[in-house]
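Missing here: one protein chain of the complex. Every other protein chain is in place.
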Amino acid sequence: MGELRGEDREAIRGFVSQELRAAEEAFLQGRYEEALALVEEAREEVRRRGWWLPQISEEHGGWGLSLEDFSTVAEELGRSPVGHLAFHCQAPDAGNMELLEEFATDLQKERFLAPLLAGEVRSCFAMTEPGRPGSNPTWMETKAERRGEQWVLNGRKWFSTAADGAAFAIVMAVTNEEGPKHRRASMFLVPMDTPGMELENLRVMGERGLGPMSHAEVSFEECVVGGDALLGEEGQGFVMAQHRLGPGRIHHCMRWIGICERALSLMCERATSRALTPTRQLADEGVIQGWIGESRIEIDAARAFVRETAKKMEVQGAPATRQEISAIKVFVAGVLQRVLDRAVQVYGAAGLTDQTPLAYWYSHERGARIYDGPDEVHRRVIARAELAKYAEGRG
Amino acid sequence: MGELRGEDREAIRGFVSQELRAAEEAFLQGRYEEALALVEEAREEVRRRGWWLPQISEEHGGWGLSLEDFSTVAEELGRSPVGHLAFHCQAPDAGNMELLEEFATDLQKERFLAPLLAGEVRSCFAMTEPGRPGSNPTWMETKAERRGEQWVLNGRKWFSTAADGAAFAIVMAVTNEEGPKHRRASMFLVPMDTPGMELENLRVMGERGLGPMSHAEVSFEECVVGGDALLGEEGQGFVMAQHRLGPGRIHHCMRWIGICERALSLMCERATSRALTPTRQLADEGVIQGWIGESRIEIDAARAFVRETAKKMEVQGAPATRQEISAIKVFVAGVLQRVLDRAVQVYGAAGLTDQTPLAYWYSHERGARIYDGPDEVHRRVIARAELAKYAEGRG
Amino acid sequence: MGELRGEDREAIRGFVSQELRAAEEAFLQGRYEEALALVEEAREEVRRRGWWLPQISEEHGGWGLSLEDFSTVAEELGRSPVGHLAFHCQAPDAGNMELLEEFATDLQKERFLAPLLAGEVRSCFAMTEPGRPGSNPTWMETKAERRGEQWVLNGRKWFSTAADGAAFAIVMAVTNEEGPKHRRASMFLVPMDTPGMELENLRVMGERGLGPMSHAEVSFEECVVGGDALLGEEGQGFVMAQHRLGPGRIHHCMRWIGICERALSLMCERATSRALTPTRQLADEGVIQGWIGESRIEIDAARAFVRETAKKMEVQGAPATRQEISAIKVFVAGVLQRVLDRAVQVYGAAGLTDQTPLAYWYSHERGARIYDGPDEVHRRVIARAELAKYAEGRG
Partner (left out) sequence: MGELRGEDREAIRGFVSQELRAAEEAFLQGRYEEALALVEEAREEVRRRGWWLPQISEEHGGWGLSLEDFSTVAEELGRSPVGHLAFHCQAPDAGNMELLEEFATDLQKERFLAPLLAGEVRSCFAMTEPGRPGSNPTWMETKAERRGEQWVLNGRKWFSTAADGAAFAIVMAVTNEEGPKHRRASMFLVPMDTPGMELENLRVMGERGLGPMSHAEVSFEECVVGGDALLGEEGQGFVMAQHRLGPGRIHHCMRWIGICERALSLMCERATSRALTPTRQLADEGVIQGWIGESRIEIDAARAFVRETAKKMEVQGAPATRQEISAIKVFVAGVLQRVLDRAVQVYGAAGLTDQTPLAYWYSHERGARIYDGPDEVHRRVIARAELAKYAEGRG
């Protein structure tokens, strides 16, 4: 297993704040192509330092960190909107790599996983649909019908992050409408240039974005793929999705903590440099101090909660940790929103501009309380598990 | 005084939802030029129906509504991001009209106010500065120095809404640095094509916008204007700004209530049309019902509070209502943020797209708790007034 | 109709803070008998000044104020836990008077209403049951069975405020279990000394209280009353209860605003008199200022909302104002809890003692979000009314 040495954390923080600064700036100013080119350059350095693919085992060419050590790295990377991309552990690729590592055939691995790990191509994940609630993944409209050796896909997906420019998508589609609820869907590996597949970037929070910084609507109309496009077993789509979501959610939490730390550090920088009058600073204001204190408290609570969950997950696996993952997902997303809100308020008008990443995160991470399951659904899941302990013997 | 007939409210709501629909859609999709052209067309109809300039007296060509009646209209217009523009009561023009009506010379009125009222030109207001806190309007860097008959402006302003394409700016600048705190600044009428004045649209919440949907940074470098550019008396800038801000804040509150009503109505539409399972709707969820109930409660409280303040303001004037205006500003901006947050959550991923105005408002109205005085400053102002009643006789 | 003269408000505030001070102090220290005796004395003065029964029409011996004027008085009285009692407009007597005025026969009025109005006796209301949710008033266990000319009551009620020492109770009981849901129950006038009726004061927030400052559990076991005990018509219990609850709720809101004003004024007094260091006061702390500012804002919003509702109620009646009454009930109870919480925090340890009424209100008014319908039920009622506008045509 890879090792996170004591000095790595400091080194990564420095790398993110210095080597990625220009890429971050271009990104915040909407110069996405330039940002991507700069990230591509930075990746060279990441590889050289042995940081590439921190979450992936060494035999697959990664750094091979434990989940707990990865949380340290993910937090540092989360301090910049381009951090994860530089280390190649960004969603949705990271989740797709895990799926492929676990469920792909050797041929599929060679064709899809190898270039993905190498960073030669990007991928996307197409599950959520505009017409059906994402919180009910057993109820989908997109269908894959077997015709001879082939599968024919029809339907619409959206919020396929990074579909724009990706080489392939992992697509979830219903293969047996009459089957038991959790056995209806299957996953397919679909190259983006497959005829019958179209995509258009959505305007999300007012922006269409580009490449990995975009979310697409993907439609399938008589889109034909071969029998070898099936990922894993038929009917296992739901189970595999669950398998993918657990780690995905905890990865988001780790990244959000990084965002929070950056926001807190921006708040402090602003507070100690912004004069309110010739003799009084923002940092002298009791209300501002209160926000900074509360943010530090909430962030540290979030980190302790996520680390404990990571430890349990590493020992007992994702399924046994399902409820805890729901819990940290809701908790950290809430902290994230509150900390960002305070940071924007500390900056005032400047907080709405592209001078800092705050405006971007404030608007684009509003999705954190929605994607991978909205707060209210996770709370209900947790409540039902809790209530089940008391309702025994109930008719 | 103009009259709001019973049927007007209904008619305006219909107009906003139908006649302005295409403009709103273009606006939400970022097709600003198209949106502006459609608004321009709609203005013809507005004039024909006698709705033009609802807040302006009949002798100046407006509808001449009382503040209380205007609140009804403003709320209906607030339901669309292009509503106020269509009726020509949008910020910052509305506030500028008031300033000019009250303080401009006859010549200034002819040159600046007349075409503004007619909707032939637009204007902007340049007060906030990047380097100084907007919450301390007695402390500015922009200076106007008298040189013979002329004034020479130097300094930088930002968040000058709608500067892009405006015909002129009302600029606040220090004319007497050594004067008493509230007598240091003056206001100037500066045509946008004056040499030495430059503007660039800021990227606000990720967007540069266009025309009235933009906020600019405006710099003055040896920008020379004539002696007739002075608006009102020298040294009266702060007093005039206060004069302008009171009504400006209550107008924002009225508009925000309109936004809230639209958001609530979107929530209800979504809840009654979105299926969670084949047999269960969003509207059946207790949590969603709770958000809808709470939103209705908060919005109605906000409206009652604003109307009471409007009545007092009409009778006793803005200065006597200063504390109440601070109060509604904080209160309604808070309701606005919470209602929008709930509405986005009800929509889920769709709430982040341009299908509804929710994403736009969620990100762009984050500024509501900042512009015209951040929450914490208004709370402090109110607290000090409250505490002053108790601290008498204190050494 | 009675008149609230300009000077009355000031006079009542003075009366409450001075003439009722000793009674309040005794009350806060748990010396209830002494407190009641002092209130009884103060009532003489109240009568003399023409303030007696402010909410009751002049022909019934009251002051005869409009609901709006009463709100001013109720707010002043609410500033002390013994204020309403002194003016004889306390719950549950005030609500019972209304019920009797409207529904009692002449004989019943003579026997029950006359001494109640005169302040010679007290009364209670027995509706809520320990075994059934108060939020579902159509589902009760207490039954009244007709036997010949008489009615026989069996069942248990609780939270019958002021039952201890009351002369009679108005009891809600099921008279027709098979009837339509809203026609099952009837109301009965039951003297407290009726055999088969027993009461015991509950320990509420750790205290049993005494007399009007207590809440009892009341049990009926083969409790026989005459045919003339029926109040109003058989089967009208639910309708009459609704009739009683509307005004009851708005009266509570008015009183709560008074509590909030007192709490805010205590906060300010403390802040301007408590030294943190030899040179710094609580009032100098930005966080404390923030709480004071926010409290002033919320209280003023609450008052505007309640007054608007009172006006509508006076013109259109309680049934047409039902949704607004639910809304103010939730809103003002929330403001109450937050303001009290802040006030306690400003006082620190002293806020937990009987030095001020804050500790009493903090614990005993926790019930405000529960009695007369819990928040969540009112929110749901409002949401359903809101959603109904959108769901038309739904299957």
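Read from first to last, the chains carry the letters A, B and C; within each, the first residue is number 1.
Quick note on the criterion: a contact is a pair of C-beta atoms (placed from the backbone, for glycine too) under 8 Å apart; a residue touches a chain by one contact, two chains touch by 3 or more.
Owing to the predicted nature of the structure, the values given are computational and were not obtained by experimental measurement.
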In the whole complex, of C:H182, C:K312 or C:R366, the residue touching the missing chain would be C:R366
The one of A:R156, A:R296 or A:R338 in touch with the missing chain is A:R296
Chain A positions in touch with the non-displayed chain are 264-265, 268-269, 271-272, 283, 286, 288-290, 292-294, 296-298, 300-302, 304-305, 307-309, 324, 327-328, 330-331, 376, 378-384, 386-387, 389-391, 394
Listed in rising order, the chain C residues that touch the chain left out are 28-30, 128, 130, 133-136, 139, 158-159, 202-207, 274-278, 285, 287-288, 344-345, 348-354, 359-360, 362-363, 366-367, 369-371, 374-376, 380
Listed in rising order, the chain B residues that touch the chain left out are 285-290
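One rule holds for everything that comes next: only the chains that are shown with their structure count from here on.
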Looking at Cα centroids only, farthest away from chain C lies chain A
Chain B and chain C have mean C-alpha positions lying a whole-number Å distance apart equal to 42
The distance between the C-alpha centres of chain A and chain B, rounded to whole Å, is 37
Chain A to chain C, mean C-alpha position gap in Å, rounds to 52
Where chain A touches two or more other chains simultaneously, the residues are 285, 287-288
